[in-house]
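Yeah, one chain of the complex is gone here, protein chain that is, but the others are all in their spots.
By letter and in written order, the chains are A, B and C; residue numbering begins at 1 in each of them.
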Amino acid sequence: MSLFSQNLLFASLLFTLFSGICALGGRSLVFHKLSQGLLLVSGVLGMLASFKVLLAPQTVLYFGLASSEFFPVFQLDPYGAVFFLLISLVSFLSALYAVPYLASYQETYHLQSLNALVATFVLGMQLVVVSQSPMAFMLGWETMSLASFFLVVSDRSHESVKAALLYLVMTHLGAGALLIGFLLLAQGFFFADFEQLAALAASAPLWILSVCFGLFFFGFGSKAGLVPFHVWLPEAHPAAPSHISALMSGIMLKVALYGFLRVLLFILPPIGATASLFILGFGLLSALYGVLYAVVERDFKRTLAFSSIENIGLIFTMLGVAFFAQSQGLEGLYQTALIAAIFFAIAHAIFKSGLFLASGLIVRAVHSRDLEKMGGLARQMPLFSMVFFVLCLAAASLPPFAPFFGEWIFFQSILQNFSSQNLFVTIVLILTFAVIALVGGLAIFAMVKLFAISMLAEPRSEAAREVHEKPRAGELFSVAILAFLALGLGLYAPTVLSLIGASVLVSSPAEITVGSATIQPSLIFWLLLGCVFVVWILRRIFSRTAHERIYHGWDCGQPIDASMEYTATAFSAPIRFFFRLILKTKKTLVAQPVVATNPWITTRTATVDLRSIWMDYGYVPLGRFIIEMAEQVKKIQSGNIRFYLLLMFLTLILTIWVAL
Amino acid sequence: MTNSLFSLLMLVLFVGETLTCFTLMRLPSLLRFYALSSVALGGLAIGLALEGGGVHLIPVAVAVVAVKALLVPFVIKRMAERSGASLRLVSSLRPSASWFVGIGVFGSGISLALHSPLYQMNNMIQTPALLPISFGVILVGLVMMIIRKDLLSQMIGFLVLENGIGAFSLSALGGIPVAIEFGVYSAVLIGAILMATLSQRVQNLLGTHDTSHLSELTD
Amino acid sequence: MYILKLLQTLFLGPRITERKAQFLGKDVEFESAGQELKQMISSLYGGRSLRIRAVDGGSTNAEEIELTALSNAYYDIERFGLSFVASPRHADMLFVTGPITRNLERAVRSTYEAAPQPCIVVAVGDGACTGGIWKDSYAVVGAVEHVIPVHLKIPGDPPSPTDILVALMSILKKNP
Partner (left out) sequence: MSLTIAVFIQGIVVLALAPLVTGLVRWFKARLQGRHGAAPWLVYFTLLTTLKKENVISESRSWVFRCVPFVVLGIALFLSLTLPIVFPSGGIPQVDLFVLAGVLALSSVFLVLGGLDAATAFGGMGASREMTIAALIEPTTLITFATFASVAGSSSLQDIFGNGITVISHPALLLSFVALVLIVLAENARYPVDNPATHLELTMVHEAMVLEYSGPYLAMLEYASSIKLTVFLLILGNLVGAGLLTTVVIGSFALALFESTIAKMRFFRMQEYMSIAFFLALAGLILIFII
């Protein structure tokens, strides 16, 4: 058995490779189905491998030529297995989803290259999670980034190319930072693996550690989409095909989180209070900023991308609180906050990939990503809208679903540590508590807007009126599984917690206890369901259900049509008004007179569009400054040879003076 | 120190001619003085050889005179005449000002070399006195290329620079082994031929050797 | 302090709401749908709590002023279990006022159909009952019964709040 389990991991990686290769086989759909099938098998094997490691923590699967200095050793330990499980699960479901989904997109996407790139993308992520040395880690990291870059470009439209280039620049800035961090830490031992790095880090001087921490934070932060470095995320994720953006948003952000935690937990010595406050600050900033833009965004997939930024912000806040507690010596809070972060990350991976897969179906049905053109889809796709509704409720972290219990653990752990001795810790915890609560409220607003404007009421455009491409069985099945998992993860949170090695929180098989507070997720769910069922029974007893009549909505007597409904902009108008200092919107009012001579009768058109302050006051001025500097430097190329010789002469003098 | 009178004379000649090259405005005289400075360099090599610097310096000196004193000026003069270039060279400094600049640069080169750690290790160098002087000549060559506007004199500047390097190698290592020396000289010869043909092409294309017109290409 | 003086007059001040007896027991006959109306009221728990939606069918706003007067402190329609609501969906009773003009015919009909049955329609004022002085005008459809079934007519141009209350009490037969 151990021999077989040994190669389980190797087999899973191999099958991903095979799926990539056979995707290049030919243009016909047979190769497309075959490659996705192989991806399915690799997903299943990956899940088995990670379950094997999780259930028996002391066994560690590894493969590769252990002895050779050059070839890195790949190893799956319990910490990596959690993320490997996520990767395999979501790649399994997105492959299942892709078989019918891509069949209807044959003309926009070049199927061969797309499938091959998906396989390399998944392989890259699997390598990252499995690798034990910086070289292998960076190898996997680069394959992941490059494959996802090409995937974003796959539909070859102008804005996705622009988004992909921005994405490429940001990820490779991050990857460069990571590489420097690893090399700086390794102090010359290029091929040291993580244990040796940890040993080196233990004795490294403080300035190296802080510089490395800054580099790792920038590297992993820009990949995960923390606020100042997040500008690429709302552009790149929506541009990719939906099952790819599900993989990118659901899993790639978690791989960045995995890398960050791998470095902080296993390599660097415990970081100080200032570093953890640094993580906490950025986490809160991206949570608040992400959710605000998720609320006022009009584009379907961009709303999901911003809500990914918000959830990542939440996870980094939990990490910040955990490491801050560790630096202040509150061991209990450190444990629970870390477990809450990982549990919330798992829940986010599941419901966010589900949402992105569902968004693919909606966008295909309405042929546009604009919320203002959707509406009334629930009537045409009832079953799909129920699944989508469950996912939206999970994304809003409402009670019976998994993210609520992640936040519950986090809130309870903070609550129990409010009364710690020094005031500074209390103030930090209270402010975090307040901001997270505000973010929670606004997250609900964003998800309600997403579901209500796209699904309910009258269709707002011709395309939404009669939907031709209804979701097919394969697609609906994978989205339904993810919705079921989001609910199941909530109900059986205690078992999941004990699975990922957080049994300290699980007092009895159905209860989570943090300090003195206990909660039974399944009890709450059955109670809620019971009450609703009782109401259903009472209603049937007290009133005649048949006594019903269909008539058009109450319209104050004048006929109304779909254009009078509330749109996404109108729905989020109060929030845009209340937060107008943060959310810059550019309003333009154009009045054209109908009759040239008569100035009073004019047709006025008002356009409101959203400005991203990070882009307007951050990256665009930075870009302009860099271009101006480049202009100055360009003057040096005056085309006059003698000027170049002068420069050579000066450098010669300088070097001689300095070196000799 | 070079005690023999002959090598000292050669050294003074070498420096004097290089400085005059720096200031000359007509091509034939520039070439003539460059040839003379190469001959002086060859004589210097022979002087060192006589002082027991190793017999291999003799063929080196002969090669220097052959290539630098005869062949290269001949090639450049012929090329200039064939392309019909005006023998009047163009410089951004008037001759009198260029004297001051030349001496200034030569002096700073010497002082720079004197302060450099290389000079302090004089136990290793055969003729320590020659080192700063050769370094000065290198700087004069480089500045000549910068000051002069037309292509031909920039070529001569480069060749003077190369002379300086040859002198530097003489002083620091007591002469480079013959094979390498010949390699260097063949490179210099080919370089000179290349530069000459290039300047002829430029002459045909733009009608002048003045490098400031070259910049029109970039706009 | 202003608030205290206000509360003192409201709580300890004189009672200004008209006595209930003034509206009960009057034997003035009103044109009503009789049997069908009684059956509807008995099905709505004897009309103890009815919700009214006032529909303007083109009235001169005279009846509207009287209807608003109904909910002031003097007449206080709420004590009889009647209250005005915003949407016909919530209404048990429709007060239709004024002759139904051509433009508002569709509005009145859609309001009646939007209201859940059983819904009592009361025509308030001469315009609503008979078409009033605008009866033969080109812009007017006529009395309310031409458009929707009417269960009670309250004549008067406009009927005073007392008349309206007396009519309502007669059909609801509130015990005194």
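Everything below uses one rule, namely that a residue touches a chain if its C-beta (ideal position, glycine included) is under 8 Å from a C-beta of that chain, and two chains touch if they have at least 3 such contacts.
What you are looking at is a predicted structure, and each value in this text was computed from that prediction instead of being measured.
Q: In the full assembly, spell out which visible chains the left-out chain is touching.
A: A, C
Q: Specify the residue from the set A:43, A:241 or A:440 that touches the hidden chain.
A: Per the contact definition at the top, the residue touching the missing chain is A:440.
Q: Thinking of the whole complex, not just what is shown, which of A:158, A:468, A:549 or A:635 touches the missing chain?
A: Among A:158, A:468, A:549 or A:635, only A:549 touches the chain that is not shown.
Q: Which residue among A:183, A:208 or A:415 touches the omitted chain?
A: Considering the complete complex, A:415 is the one touching the chain left out.
Q: For the chain that's not shown, point to the residue among A:24, A:199, A:560 or A:648 touching it.
A: A:560
Q: Going by the touch rule given at the top, which residues of chain C touch the chain that is not shown?
A: Answer for chain C: residues 3, 7, 10-11, 13, 16-17, 43-45, 48-51, 72-73, 76, 78-79, 81, 83-87, 89-90, 92, 114-118 touch the chain left out.
Q: On chain A, where is the contact patch with the chain that was removed from view?
A: Within chain A, the residues that touch the unshown chain are 376, 378-379, 382, 385-386, 389, 393, 396-399, 404, 407-408, 411-412, 415, 418-419, 423, 426-427, 430, 433-435, 437-438, 440-442, 444-445, 448-449, 451-453, 455-458, 516-520, 523-524, 527-528, 531-536, 539, 542-543, 547-555, 560, 562, 564-566, 570-575, 577-578.
Note that in this section only the chains that are shown with their structure count from here on.
Q: So that we know how the chains sit together, what is the shape of their touch graph: line, ring, star, complete or other?
A: It is a line, because the chains touch in a row without closing up.
Q: If you average the CA coordinates per chain, which chain's centre is most distant from that of chain C?
A: Between chain C and the rest, the longest centre separation is with B.
Q: So what's the Cα centroid distance for chain A and chain C, whole Å?
A: Each chain's C-alpha centroid was found; their separation is 60 Å.
Q: Roughly how far is chain A from chain B, centre to centre by C-alpha average, rounded to an integer in Å?
A: Roughly 67 Å separates the two chain centres.
Q: Using Cα averages as centroids, what's the distance between chain B and chain C in whole Å?
A: Taking the average C-alpha coordinate of chain B and of chain C, the gap between them is 118 Å.
Q: Out of chain C, which residues touch more than one other chain, so two or more?
A: Within chain C, no residue touches at least two other chains.
Q: For chain A, write out the residues touching at least two other chains, lowest number first.
A: In chain A, no residue touches two or more other chains.
Q: List the residues on chain B that touch chain A in their complex, please.
A: 92, 112, 116-118, 139, 142-143, 145-149, 154, 211-212, 214-215, 217-219
Q: In their complex, what parts of chain A are in touch with chain C?
A: 549, 551-552, 554-558
Q: Enumerate the contact residues on chain C facing chain A in the complex.
A: Against chain A, chain C makes touches at 87-89, 104, 106-108, 110-111, 113-114, 116-117.
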